[in-house]
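With one protein chain held back, the other chains of the complex are shown just where they sit.
Chain naming follows the written order as A and B, and within any one chain the residues start at number 1.
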Amino acid sequence: MAKTDCFKSVGKNIPKIDSLGLSTGEEKFTDDFCFPRQIYCKLVYSSSPFAKIINLDLSGAEKLSGVVEILSYKNTPSLFHTTAGQGFPEPSPYDTKLFDQTVRFVGDRIALIAAENPVIAELAARKIKIEYQEFTPVFNPQQSTSSPPLHFQGEHAVIPVPYLPEKNIAAKVGFEIGAVDSVLKNSDLVINKIYQTHYASHCALEPHSAISYFDSRGRLVIISSTQVPFHARRIVSQILDLPVKFIRVIKPRIGGGFGGKQEILLEPLVALITLRTKRPARLVLSREEVFISTRTRHPMEIELSVGADKQGSLTAISMKALMNTGAYGSHALTVLSNTGSKTLPLFNKIKNIRFHAHSVYTNLPVGGAYRGYGATQGYFALGQQIDILARELKVDVLEIYKQQHIKSGETSPVFEVLGEGKEGTSQNITSCQLTECIDQGSQKIDWYGKRDKRIKNGHWVRGVGMAAGMQGSGIPRVDLASAYIKINDDGSFNLNIGATDLGTGSDTILAQIAAETLHTDPSQLIVLSSDTDTTPFDVGAYASSTTYISGNAVRKCAEKIKTKLITAGAELLQVQPQQVSLENQAVVCRKDKRRCSYEEIARYSLYSENQHQIQATTSNFSNQSPPPFIAQFAEVEINPFTGELKLLNFVSAVDCGQPINPLLVEGQVEGAVVNGISYALTEQYKFSSAGRMQNANFKYYHLFRTPDLCKVKTIIVNSYEQSGPFGAKSIGEIAINGPMPAIANAIFDAVGIRLYQSPFTPEKIYQAIHCCHKELTERRQ
Amino acid sequence: MNGTFIVNKVACNFSFNPTARLLTVLRDNGFTEVKQGCQEGLCGACLVIIDQQLVNSCQVLAASCLQKQITTVKGIGTLHHPHIIQEAFVEAGAVQCGFCTPGMVLATYNLLNQIPQPSEEQIKQFLDGNLCRCTGYVKIINAVKIAARRLNQGNHGKN
Partner (left out) sequence: MSEPKWYYPTDVDSAIELLNLNEPLFHAGGTGILMRGFLGVSNIIDLQNLKLNYTICQNKNITIGAMTSFSQVIKFIKTINLNSLLIKSLSRAGTTPLRNRITLGGSLAFLPPWSDLIGPLIALNAKVEVKGLNQGIYPIQEFIRNPSIQNKSLITGINYPLSDYSNFYHRATLTQVGFANFTLSIIGKQKSRTVENLKIVITGTKNRYQNLTDLEQKLIDRPVDFNYFEKNVNSTQLDFSAKELGSSEYITRLAKYHLLNGLQQVFTEEKEDK
């Protein structure tokens, strides 16, 4: 199936091109840049969840020596926009102003202080006096639509989608195929459950940061920790009413994103300070600010009904989702759509499918893009539901998946009806090794040796659980990427790409793809990425798009270079182009094996005759989004007396097509898995009764650390996606979806209880055991 | 106030605020390889070694480090002369975004000085002050093992 053996660069564990620079501290992140006369910015946030500012007294701060500028709703553009870093026109509603007289959550922006140094900025921030006229906030998404509206000043959607701010509905999406209700009514078995997921923070180690300055020609340069430099340029231009040509956005190294930096939050603020003061301005958030004021994983409530016949064939599915988008509707429609579109096609044998979903406003922190993007929430429900169903039917859950998951050559009607902000795109699956993933993963965890065995270890009881799923590879007919390649005198190449490496290694794998096409070594590629002036357009790093969309752009571009190398090489060798091919950094005449190296070709084409620069540029978009597939397995140990949980093993077996760089693929899986585990077990926002996050620090917001780790194993299953660059599909997001349902199913396997609300804290586990199996919690010697 | 610090074996005179954290003073003076991730001593991005002690530079007042030997990640190896540990991180795929890497490398350096052949459990316990959100730690733990093996093979040339 795969042509792996003949690859020279693809499929190899090439070290990340920036990793030595990062290990030695040479590479620069946004906050590492420093400019003479720079101004330090500091934001002031709302302490009220919902209020109108009736008096904003800046006089104390203004009087302070060293305060240069203060921004607030009084002196800034009041254009409605969305902070979501998406393509234009954005599917997220225009409901946000740079600053607004109405504040809608604790952590909403009220003012920005710009000062000579951070101490003065901090001092000035404390001197700002705010008087609020408090409104009644709504924290419960269930009550949102019957509560007073958060947005009532002309907020609007810019694409034709349902947007009802008067009812606090930020987005609405749905479809029905077949006759769900009647089929459910006649099914032998129907499982109906409600699942709830919780708020979480991305916790990229580098806090959000941005710096702006005027270059020597009076253009505005913004250095930003962004996943979307081109969208950042466009949205800054929009908010500040500046021509795009006036702005340059540069992404240096970025300390993790995970979706949290697919958001235009800081760029317009520093830009405005630079515009007003003509000085460099910088804004770097504290950890607390990242928690309370940036973006989060949308909490969701999903009511899921699945019907089956006695043989275990699924008959109908109804998914009803209520998403809490917080105070603003960033990604409110698209995350919601993905909850259905990335889960429902998995069981494509089901003929009757319904998806009805709403996003509602509440006076809580704002949701946004977060690795998994709605699929995480959807699979929490679906992954448990299938396990419940299998147990009710007394069949092996692995068999249900293997028999009924979508296969290569098949399609699902969901692809066509559900897209991101518009109708979807029908597609046939051209590669799917999910059955193989299930087989290899279950073998690794010793599924049949452990399932239903309730192996005891003192007071502790063991269990195993699994979940399987799919994601996508970019957004079809939306995402665009491009690449530029040119040759240098010595036969090396510049590869300029708009794609955004967040630490994922995309700069490296794109070099591998170019090198593979050009029959050269990846080290011959000099990669420059993510600079709106010097690299061609790319939508940025999101939607699991870079390997597939940007990778194909690079491959196509390198193909063009290949043709030019052949033409020039044949000319040099004085043969016909059809008689030569590329081989180990040279054009070789197939007949007599004469060769001319890329260096010779470069010198020839640049200096000798018929002089020209061998160069090419290409862009790429896709009509399809081939999903990667994954099967994930958890083994847990539970103490029924206390509800304490130990995770022992976690296995992921993934079909991501041909891995371009297997080591980096494993890294993506492991990072996503541990984030997913930590989300399932220990991470959560705790709110006060006034909607204030009370644990906005690493002391009380618990990320997994090395001592918490269990054994984490990744298996890359052999697969090849014809439409991908050298057979590749995406890998960035998919692995975060399985931990929550797999662990929940493992808990059931161990102690027979179902947890429908995440996270699975020891007290919740204990209470559930105590409630359902009291005898297990009674102490015996 | 003013004071001398020996950073990576070079005496430096910095002027700083009496309540300034060492992290801020180092970064303000160009040692940006020391990263700021949380300012509460819990992420490990800002780790430095002061007189052989691994510490969070955000939890250390600069005024308490006068005349002390401070080692940042550049003090144990550079781009042109990397330390075995830095090479091991590269090779193992332990570097994704790399924001935690300087701290991870320094913690590894300090660990291997104390325990040249640590068990996996000892590695996990020792790295408890370093957060990483990208790697899930798996490759980082591998990198520590690779580095330990190489250093124990007597390959100390660059140390």
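The rule is short, and it goes like this: a residue touches a chain if its C-beta (ideal position, glycine included) is under 8 Å from a C-beta of that chain, and two chains touch if they have at least 3 such contacts.
Worth saying up front: this structure is predicted, and the values here are computed from it rather than measured.
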TODO: Based on the whole complex, identify which of A:28, A:52, A:702 or A:754 touches the chain you can't see.
DONE: A:702
- [ ] Would you indicate which residue among A:118, A:662 or A:762 is in contact with the undisplayed chain?
- [x] A:762
Open item on the list: For the chain left out of this view, which of A:145, A:313, A:642 or A:718 touches it?
Closed with: A:642
Task: Interface with the undisplayed chain - residues on chain A - done: 641-642, 644, 682, 686, 695, 699-700, 702-705, 707-708, 761-763, 766-767, 779, 781
Task: Contact footprint on chain B, counting only the chain that is left out - done: 1, 17-19, 21, 41-42, 44, 47, 53-56, 58-61, 63-64, 66, 107, 125-129
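Basically, only the chains that are shown with their structure count from here on.
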Open item on the list: Residue numbers of chain B touching chain A in their complex, please.
Closed with: 17, 27, 30, 32-40, 42-43, 45, 72-74, 77-79, 82, 86-87, 89-93, 95-102, 105, 123-125, 127-128, 130-141
Open item on the list: Show me the residue ranges of chain A that touch chain B in the complex, using the header's touch definition.
Closed with: 13, 15-16, 18-29, 31-32, 34, 119, 202-207, 253-256, 258, 284, 286-287, 502-505, 663-664, 666-667, 670-675, 697-699, 703, 705-707, 709, 712
